[in-house]
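Down below is the structure, laid out as structure tokens.
One protein chain omitted, others in place.
First chain written, first letter: the chains are A and B, and each begins at residue 1.
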Amino acid sequence: MMLRFLRGGAVPMLSLVLLAVVAVFWLLLGDRIAGASAMQSMAFQLPELGILSLAMMVTLLSGGLNLSIIATANLCALAMAYVLTTHVPAAHGFMWGGWQVIAILAGVGVALVVGLINGFVIAYLGVSPILATLGTMTMCKGLSIGLTRGNVISGFPEPIVFLGNGTLAGVPVALLIFLGLCVPIAVLLNKSPFGHKIYMIGSSEKATRYSGVDTKRVLLGIYVLSSLLAVVAALVMMARFNSANAAYGESYLLVTILAAVLGGVDPFGGFGKVGGLVMALILLQVISSAFNLLNFSPFLTVAIWGVLIIGVTAIGVVLEGRGISRR
Amino acid sequence: MANFLELEAISKHFGGVIALRNVDLSLAPGEVHCLVGENGSGKSTLIKIIAGVLHPEPGGRIVIEGREYPHLNPVQSTERGIQVIYQDLSLFPNLSVAENIAIASHLGAPRVVNWRAIRATAQAAMERVGAALDPDARVEDLSIAKRQLVAICRAMAADAKLVIMDEPTASLTRHEVDALIRLVADLKRAGICIVFVSHRLDEVMEIAERVTVLRDGAKVGAYPAREMNDKTLATLMTGKAYAYQTSGMCFDAAKTVLSVSHLSRTGQYDDVSLDIRAGEIVGLTGLLGSGRTEFALSLFGMNRPTSGEIRLNGKPLALKTNAQAIEEGIAYVSEDRLNLGLVLEQPISSNILVTVLDKLPSRFGLISEATRQRTARRWIADLAIKAPDPDNAVRTLSGGNQQRVVLAKWMATQPKLLILDSPTVGVDIAAKDGIYDVVRTLAAQGVAILLISDEIPEVFYHAHRVLVMRRGRIAAECVPHESSEEELQAVVDA
Partner (left out) sequence: MPDRSNANPKSAALARFRRSHEFWLLAVIGVLVSALSLATDSFLTLQNLFDLLTSNAFTGILASGLLVVLIAGHIDISFTATASVAQYLALTVGIRYGLGWVALFAIAGAIGVLCGLINAVFVTKLRISSIIVSIATLNIFYGLLIFTTGGNYITSLPKFFRDGILWFEHEDASGVPYGLNLQILLLIGSFAVAWLLLNRTNIGRQIYALGGNKDAAQRLGFHVFRINVLVYGYLGFVAGVASIVQAQLAQSVTPTVLVGKELDVLAAVVLGGASLNGGVGTVFGAILGVALLAILQNGLVLVGVSSYWNQWFVGLTILVAVSTTAWSERRRRARGSP
């Protein structure tokens, strides 16, 4: 009976694990982890990792990988930060609002360019996604460092800061943005022709191409989508820290892959759902906050993430050997 | 003279599945033997037991040159002179010809590579086989026929006394098949045993001295080749008798769906012209390398011709992509079902719907799950696909059912012209019939069909007209109803 439950995919299995983990930590930490303030702080931290994980997930589904999401996010954040700190007038008014919008558009523009480069090089030139995104990652980071010399740009207008730190009816705005993204992405993946094509390409690009699907265009679209998600993450990140820098969030890369794999995404492509990803993110956030409260060094934490990835993928391989589907 | 190899009471179970039951086999030195049987008959299991990759159930005996073994391992098997050339040849494309031939030396002592010895081994093997290859050429730059020679040289270099070849002629032109036959004759004269595993019944007959037929894991019998023909073999392999008849339908009154005029693509095919009318099945055959698949891909928009014209229902087409071809009403069932025809890991329903994703009824561009399931199930029912759950991966289906999924996905595009490229490869004889039925039904509905195939009986009995392609040109036309299978075979072989 247990097996049948597990066969329902990642979500039921993860909910079980989550329940168990929360129970353990509640016993260890009591109110510190289960109380309202702990929940709130988790709710603030989760969105930026979550949006970045969505960005990683869509490329994993297509059988690829996007190593450049963090570097892209930082570059976009710097672009937006530059406009915000040099053009937004102090006085509130039309120009004040207008320039903030332009700042965001600037960030989106940068994201589009990076996404198009990634997509073109991978889909139309046939470069392996690891190498292509390695190249764009280095270029983005290089551009960020070259332009800022490693300095931080900080001090943004209130509406921007509100996006990262404000709440609406007690729920952090950032979390609303994240959940607000999950729904259309899930719908896109499950119900749109584009989404169906992504899954097919993830399992076999050649066979999908021979069926008349314009795989190059779909792949281009995926990497552009990934970049656009990265710029939303950038906005949330810079809002929360009220600053932008060339090297923020680099430790997130590993965690986005962990969240995806834990959430049931097949690292080779073709399978995975947003629901599973969200469950995995919640689980990881709880563990991370608990580690924080237990005063774990952040280095011990990343080591544990590493062990978790190995463990989870190994379990996935064993389960597959026993014929338990990952869907 | 004592037999080189004797197998007695060989059985093999995989869990509850009985792959082989009490099979025996004997091979005399220098004998050319053919092993035939449908998919799932146990051929590959038997080969793997001989190669030592699998062990038979206790009670079986393997006797090689008088020495008895309850089972073999790969090292023993190789030491006793058994070499298997698998269908994919198992070569290393990034290494040179010489290294591939002498690969066994890399596996033993001494640890340091002796390049001179490798060259010498390769040279010797090539001379023995009569192959003139550049020892430094990279295998990935070679044609399939040359690669096969490399594989055979490798077997020779390993001092083979028994060479087992799995589907050796599948990708060879007639010329190359002839060369292989001559080579086999030479090897035979040297006292080397050859076992062919093949489903190409007509070629089997040319080469073999004896034929062993397997069915459902059991040996049906061993027969001298000269007493067999492909029809009797087919009956033995399936246990059923198949009698086909040609169709004498006339299509002069039907409208012309496809009209190809002087289509050429440099280096692939030249000046091809043909017409197919609504409801007509036109067969296209000829040896490999005759340009058939390249021509088909041109009709499908994946191989731009250099000159000539394609008209569909009178409208000239300039196809740039296959999506365009599909839009116009052309569908193409690829000969490579596993890699190009299906996405094996994905569900049956996804595979059926992949060609029409942009056309399914949708609201705001979104396709509901209900629509997906409904459409998929309809096609599954229409084509009688034996699939308990449309969400299972297509990989779980048998070859015949997989091909039905492929047909379903193309029928969903409502084609005016359906191009079938070797549609029944890897499909059991019994299931082939079902596929032909589907094709005939489609034709009856007015779809024009181009049936490309290597198998003469297949085009002969299922096409209304057969065109023979040779070296890129249409060389002859044959009307089955007014001719005979042998005549067609002769034209193809000419």
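In this section, a contact is a pair of C-beta atoms (placed from the backbone, for glycine too) under 8 Å apart; a residue touches a chain by one contact, two chains touch by 3 or more.
Because the structure is a prediction, the values reported are computed rather than measured.
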Task: Among A:Leu29, A:Leu116 or A:Ile145, the residue in touch with the chain that has been omitted - done: A:Ile145
Open item on the list: Among B:Pro135, B:Gly308 or B:Gly446, which one touches the chain that has been omitted from the display?
Closed with: B:Pro135
- [ ] Determine which one of B:Lys12, B:Lys146, B:Lys161 or B:Arg277 touches the chain that has been left out.
- [x] B:Lys146
Open item on the list: Of the residues B:Ala2, B:Val17, B:Leu107 or B:Ala370, I need the one that contacts the missing chain.
Closed with: B:Leu107
Task: Absent chain, residues of subunit B that touch it - done: 53, 74-75, 78, 86, 88, 90-95, 97, 99, 103-108, 110-113, 133-138, 141-144, 146, 294, 297-298, 302-303
Task: Positions on subunit A contacted by the hidden chain, ascending - done: 65, 117, 121, 125-128, 130-132, 134-143, 145-146, 149-150, 253-254, 257, 261, 267-268, 297, 299-307, 309-310, 313-314, 317
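Here is the rule we use: only the chains that are shown with their structure count from here on.
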- [ ] Between subunit A and subunit B, tell me the centre distance in angstrom, where each centre is the average of that chain's C-alpha atoms.
- [x] 45
Open item on the list: Under the stated contact criterion, what part of subunit A meets subunit B in this complex?
Closed with: 187, 190-193, 196-197, 199-200, 203-204, 206-214, 270-271, 327
Task: Residues of subunit B defined as touching subunit A within the complex - done: 302, 321-323, 325-326, 332, 334, 339-346, 350, 353-355, 357-358, 360, 362, 365-369, 391, 409, 413
